[in-house]
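Removed from the display is one protein chain of the complex; every other protein chain stays in position.
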């Protein structure tokens, strides 16, 4: 089939730098092949509502490659993950007359896409997450940009740490995996890195920092992933919100580490929580390149039956499957974590 | 007098981008005139300790203009602010045989320098603070760099806010004055700005955001200075730390505003606390320029008796006095705050 | 008069970062006061053509503060500078029914605006040029951003110069004045700075670099303004284009200095011409702040008779006149140039 298809594109889940580069590549690739491109607005919810979509033409793609966020808007997928939600989504796909739907997102989005695919919708998934934890792909759109923000923050904190002989703690995103913290710590020069994959006790964190001080290194940097497994920290994780607002509680880990370290080693210790800054702003060059390559390949694949996802494997953009992308989380391996300890 | 003087230079208080540019200008200016330059290490405490100083030569100044922090180290001034501390500092100045001492710092540092000056030490103060609130000067070293970090953060938050139709709250530094928040909000596009100088109620904040939503603007940005005066927020400022750790409590304001706004208008609202990121990293060009000009002028003035501070007044580097710099805080004026509302 | 006026806004001459911030402030300021805002497209030529203007509303100003260039487009003013051009412009102003016209530009643009003002059009000029050479104002929109690009380039060239023990020559913009080169050299660490205001011979340039090598400093940085006055360089300025294309010839100065230096001192010497990179991209924070303040004040002034320009004098935005802004070029003064030699 050459051209004539009606291809939808949706971005869902947390926003990430590079989404617009992917949308541009999907769109221009499809238009170049004579297809029609339908942008689904505000994540999956756009499939359910009148006015939830928009025909995209060349002008919509001009100049967006450098912009953060997503021109289509996004939203969380959770409310649609049951049978009723699925039926409504299927009805939406039919109502819009889509021949194929390209879904750009992380874990949740790709899982939902997989269920649609299993029910016969022609779907092509593209992995996107600043956590880099989608399975069976070496690249996730957004990670390199988020990493650059983490490293830039560490460069800044180093100068303050050195000037004041302080310990500076940086909390990064990473609820289930520690890619941002590990590679950020490696590239930005962290003395201790705490992540979900490798448990560490607060005692050991403190001891390693203390050993540095005794060796005459008066400033230190600690990187803590949001979901780091740190034994002995519970007492410092005081509830912040009576109602137990989960996000606030989760955020407290960086502060908790700082408090615990300061008590143990006596050195002035300060925490910084990067939070949403890791998601925003212009994508770095490599994110734009991979997003473009993934998007263009997805557009090509959407026109015919076949594998329902793209991924980067062994340095190449290759057809993959939503089953492969969602079957497990990609975890930081031990050799890399050790490297961080030796070199970081 | 041409040359031959022994000139000390000290950086104290919170570190800020541009300190090294000032140290370089002081040092090269002094060396060029035939003077000797003594770097006081780790803030005022370097005056008290053996090994607390270092003779600086040309090599020490090479390549430092682009680096954040201070090559001399810094520390807080508070413990030295009583009579005993003052006597020890005077003894230190004598012990090192300093003909003059150039002190680069904010409110606290300049106040201490003033007391030394009143006791007969030849001092020249240079204003430095990312808060821009030193009196009677248009420029404080570090402010432009901190401002650029605030604006960069706002640029990032805009893309996330727009993609998710959220309210994003950014908490900036500024315990007593709102310069970073006001000029950051103006340059970065904030819809509401909350600062210490102009009280606002949380109700009004919520109403203005709600009005935007009703006008179809689904994302909004709020900038909150650390010390903003916001009525009706107390209930959200739950104590974070049993021990009442003051820093944690102070930091809570951004989160508190986010929680309060979300409850009132129902829109998803998220907070980001910039914290120490505002102090670190390479100085922007304008900070380097002014730091160089202030430092070189201070070095010239140090060689002879006369005014005990430099400042920028009416666009020029001019002799000033520590009395003038410390007599009041420079506050955001109403016209500028209003401009932010109309244009931001 | 409160509201009801019809205010045009035009950007002309070379583009510069911060123009959109000024347009935003003019526009929002005017809309807030109940005025109507007419954007003149593609510089002054928009006044002459059907379809050369556009009514601007709030949506046009959203998100533009961070973008480089000008949403209105620009063009050079020269062809309109005679009597016939002037008559056509006046006719354009009448045809559009403009009560006032806000003109944002440099030397050429403000000169044309002045002639319109003299013929009775209510004009308010706003100074913009990356050269910083408009008379009687301390701020020109675009300069701080261009300066940051020069300094960023110098930071990069330092690492290459040091790694290879080279002399690196950077050519900046500045045909008639050397602000970018001088302040860039001061903030970026240049060993020799060549500008139009202070003649220097190529011999002296070479001698100063040679002296550095003999003192063991194996790498050096030279900054050369496009219009630098360098005696003895003529032989190296070979014609590049048979037709004598002036732009190419002008650009050659950086290369010519590099060739001449390499021949004289034997050190590997390389040139980089920054060119258009100095004009583009997102404006830095300070440019956004001043552009916003100048624009908002101009919008206020446009509504009533009075001074026909705004400027920054002694650190404040103040009413000024097109006569004052265009009566002379602001030149680098000797003290600043000397500072560069001692500190840079």
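Each chain gets a letter, A, B and C, in the order it is written, and its residues are counted from 1.
Please note the rule applied: a contact is a pair of C-beta atoms (placed from the backbone, for glycine too) under 8 Å apart; a residue touches a chain by one contact, two chains touch by 3 or more.
Bear in mind that the values here come from a model prediction, so they are computed numbers and not experimental data.
Enquirer: Could you tell me which shown chains are touched by the chain that is not displayed?
Expert: Output: missing chain touches A, C.
Enquirer: Which is it among C:137, C:272 or C:326 that touches the chain not included here?
Expert: Only one of C:137, C:272 or C:326 touches the chain omitted from view, namely C:272.
Enquirer: In the complete assembly, which of A:48, A:289 or A:323 touches the absent chain?
Expert: Checking each option in A:48, A:289 or A:323, the one touching the absent chain turns out to be A:289.
Enquirer: With the full complex in mind, choose from A:184, A:227 or A:281 the residue touching the hidden chain.
Expert: Looking across A:184, A:227 or A:281, the contact with the absent chain belongs to A:184.
Enquirer: Since one chain has been left out of the picture, which residues of chain A touch it in the full complex?
Expert: Here the touching residues of chain A are 21, 24-25, 28-29, 32, 63, 65-66, 138, 144, 147-148, 150-151, 155, 158, 183-184, 186-189, 282, 284-286, 288-289, 292-293, 295-296, 312-315, 336, 339, 342-343.
Enquirer: If the missing chain were put back, which residues of chain C would it touch?
Expert: That gives, for chain C, the contact residues 15, 17, 19, 42, 67-70, 73-75, 149, 152-153, 155-160, 162-165, 168, 238, 240-242, 245, 248, 255, 259, 270-273, 275-277, 279-281.
Heads up, the rule we're going with is that only the chains that are shown with their structure count from here on.
Enquirer: In steps of 5 degrees, what rotation angle do you get fitting chain A onto chain B on the CA atoms?
Expert: C-alpha superposition angle, chain A on chain B: 180 degrees.
Enquirer: What whole-number Å value describes the gap between the mean CA coordinates of chain B and chain C?
Expert: The separation of the two C-alpha centroids amounts to 29 Å.
Enquirer: Need the CA-centroid distance for the pair chain A / chain B, whole Å please.
Expert: Averaging C-alpha atoms per chain gives centres 34 Å apart.
Enquirer: Indicate the residues of chain C shared as contacts by at least two other chains.
Expert: none
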